[in-house]
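The complex is shown incomplete by one protein chain, all other protein chains being positioned as in the whole.
Moving on to chain A:
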Amino acid sequence: MDVKVKILRYNPEVVDEAEWKTYAVTLQPTDRVLDALHKIKWEQDGTLTFRRSCAHGVCGSDAMRINGRNRLACKTLIKDLNPEKEITVEPIKGLPVLKDLVVDMEPFFDAYRSVMPFLVTSGHEPTRERIQSQADRDRFDDTTKCILCAACTTSCPVFWSDGQYFGPQAIVGAHRFIFDSRDEGTEQRLEILNDKEGVWRCRTTFNCTDACPRGIEVTKAIQEVKRALIFRRV
């Protein structure tokens, strides 16, 4: 089938303004948006720039705004997008665009690093693995699925207007350790997220839950962190 793909192109070395460009491509309904981008790049315009690594929804490189919604290009099928109409593809919002669909992820990773996304323990290292019950493991199972694609954070209206907000992903990253029975850094992480730019800025618009390509219940995770803070502090 013939599909029109409208892409927001931006090359700061040529023009200051981003502009829409439409490409006509022939695709199978079961092709993905990533295949469309590949076809355009390989057959029509080699200057089109975007990130992708594994191309199978695991590496989290190709999050972009497809038809106004944050999706992974490698997981979005053409037939699910109403291909009769133009399919629009833009870079994710709220992060500085470097070129075409590539954004500067540094502010996003910076927020992630600040919640200490690693196991914090005290005392001697045990000689064998740290045992955990299945129930304890299930407590944070949902948030272990995060692939750091930034689809959630860049779908958040609070993040769009205030880049200082930690964003849904950093809270998901913190949640994964806060509710891990083996971890001892909970207090510190809660303290960090109790910040003016922390969990209390969340407006529960559920954009993040809708955007997550891994199906993580992001808003729920944020609410659980809020609840943990309230029951520990009040």
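In this text, contacts are C-beta pairs under 8 Å (C-beta built on N, C-alpha and C of every residue); 3 or more make two chains touch, one makes a residue touch a chain; residues count from 1.
The criterion applied here is as follows: contacts and distances are computed from a predicted model.
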Query - Name of the absent chain as recorded in UniProt (options "Nodulation protein E", "5-oxoprolinase", "Amino acid ABC transporter permease" or "Succinate dehydrogenase / fumarate reductase membrane anchor subunit") - result: "Succinate dehydrogenase / fumarate reductase membrane anchor subunit"
Requested in this report: Return the single residue from A:D80, A:D195 or A:E217 that touches the missing chain.
Outcome: A:D195
Report task. May I ask which residue of A:I7, A:V103 or A:V158 touches the chain that does not appear here? Result -> A:V158
Query - Hidden partner chain, residues of chain A it touches - result: 110-114, 116, 118, 157-158, 161-162, 166, 191-192, 194-196, 198, 200-201, 203, 226, 229-230, 233-234
